[in-house]
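My structure is below; once you've seen it, I'll send some questions.
Here the complex is missing one protein chain, while the rest keep their positions.
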Amino acid sequence: MKISRLLLALLAVLALIAGACGDDDDSGTASGDGATEAPDGPAIRIGAQDFGESAILAEIYGQALEANGYVVEQVSVGGFRDVLLAAYDNGEVNFSPEYAASMLEFLNDGAGEATGDADETVELLQAELEPMGLVALRPSPAVDTNAFVVTQATSDELGITKLSDLPADGAGLTLGAPQDCETNPFCLPGLERVYGVDLSGDFVPLESSLVAESLAGDAVQVGVLFSTSGRIADEGWVLLEDDMGMLAADNVTPVVSQELLDAYGQELLDLIDEISAAIDTETLTELNKRYDIDREDPDDIAASFLEDAGLATES
Amino acid sequence: MIQDALDFLTDSRSWWGRNGLVNLTWNHVRLSGAAVLAAVLVAIPPAVYLGHIRRGGIVAVGLVNLSRALPTFAVIAFVFPLSLQYGFGLGFWPTFVALFLLALPPIFVNAYTGVSEIGRDVVDAARAMGMREHEVLRRVELPAAMPLLVTGIRVSAVQVVATTTLGALVGFRCLGTPILQAIATRNDGQLIVAALLVAALSLLTEAVFGVLGSRLTPWARNRAVETKARVQHAA
Partner (left out) sequence: MFANGPDSFIWWDWVDRNTDKIWARTIEHLQLTGSSVAIGFVIAMAMAMISLRWRRAYGPLAAVAGGLYSIPSLALFGFLVPITGLGFRTAQIALVSYTLLILLRNIVAGIDAVPASVIEAANGMGYEPWRRFIAVDLRLATPAIVGGLRVATVTVIGLVTVAALVGSGGYGTFIEDGLSRARGFSTPIVVGGALSIAMAVLFDAAFVLLQRAVTPWARRGAAGGAHP
């Protein structure tokens, strides 16, 4: 039948197009060209999520590594950790600046294993990562955890400065937090478990960047932000103290593929550790402020940080 | 995954309360309806008038086509800071503006085409019979344009209902909210339930307007009109 022949022809065309487009993804392999001291091995593909801090951290590691001769690619992995994990799987990403406690709890389905101790948490994280062919490196002293924030007005009105001050029944407070708050052990379940506070009555799920806007616009009374958000200080908001230790060690922790370590070995490891050690919470907050409020770009922010830290050139 | 879906469906908290499916669906329908209604009110009078005098078609259609090229997400994102600045709050207004612009093209174009493409001979005959202009419009052109008009509103409504989910990105509590939540918490069951709900809502909208269309135009057994409607609808 003539039509079926045409159909076959179409299928062939389809296969060709699909095949051609399959090579559209970045698949760079370094062969040492470009920088004379470049070690031979795969390009370092850094996955950054779609919030400012992730991009800044990715640029910090990326630029420092580049200064030491590695070939680096920045890959954007959108807004969900799922995409990042899938990217590790496909080899499209082999490095990412992650957060120890949060990543652990994401992988163990909220089992609540993370503790306030960074090394302990990273060890547990490593156990989860190993079957995936990934390695958690030494955590940075910089910590970015969930921050429960209220406006100065709300704090004064209700007399709350600590999480334990929150009324047990939520008292009609509207909570604005990222979408995973109901299952994140450092969000609603944590409040309930450690403080006996139930804020689920009026919970508005929001993109993390919008929580600050909602708080500012009084659409929510309690907002869950990043503790390193530059906005908190800028707006004069009150970060409710975690006086009973619900939050765990959310240190910035680079997660790399085993393959990458095998290719480059100790030298890469030491370099990454050096970079991680140079970042602390205060600095990170300052860098975030420059992104959020001063509208600077992540690469510029990273560049100036590295210069100040003396990491902008080969170490 | 099926287990997740069943868990989600049987949990009463999924249905009731401010983040419950009932409230979210209501919000969703409310916003979609408002956007389509606004588009109908704004687009149909000028479209019908221009169609009647058979002028300005190309310019009007061109302009409206431009608004069709607006990516909804971009519009929402753009209106969002303005909305905050002027005290209009988060979710509703940015999404409303974007959906309104989305709903305009099919309604406007179909209304204009419907009225302007009626045979001149029919219109001339009506005038010869002594009808005044507005009577020609009301008793001849509008009824004849009905099928296309309703098709336009239908196409619009279905698209708007599906696109309203984007409102969740700026904090509007609609059926997009559980979708985003489900993606963030890797709950495929919840994702499927919410997605199917939106799809069902879309299809329901399509069906309702389909019925409405045939009710309003019982004479439209005309093949040519159907074909044209089908092809117009295909856009």
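By written order: A and B. Residues from 1 in each chain.
Please note the rule applied: contacts are C-beta pairs under 8 Å (C-beta built on N, C-alpha and C of every residue); 3 or more make two chains touch, one makes a residue touch a chain.
Since the structure is predicted, the reported quantities are computational estimates derived from the model, not experimental observations.
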Touching the hidden chain, out of B:24, B:97, B:126 or B:180, is B:180
Out of A:175, A:210 or A:224, the sole contact with the unshown chain comes from A:210
Note that subunit A touches the chain not displayed via residues 1-3, 5-7, 10-11, 13-14, 17-18, 21, 24-25, 50-52, 75-80, 82-83, 86-87, 89-90, 92-93, 207, 209-210, 212-213, 216, 231, 234, 291-295, 297, 300
Where subunit B meets the chain that is not shown, the residues are 57, 61, 64-66, 68-75, 77-78, 80-81, 84-85, 105-106, 109, 112-113, 116-117, 158, 162-163, 165-166, 168-170, 175-176, 179-180, 182-183, 186, 188, 191-192, 194-195, 198-199, 202-203, 224, 227-228, 230-235
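Here is the rule we use: only the chains that are shown with their structure count from here on.
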Distance between the CA centroids of subunit A and subunit B (whole Å) is 38
Residue positions on subunit A within touch of subunit B in the complex are 80, 82, 176, 178-180, 182-183, 201-207, 210, 213-214, 216-217, 219
In the complex, the residues of subunit B that touch subunit A are 17-19, 84, 87, 89-90, 168-171, 173, 177, 180-181, 183-186
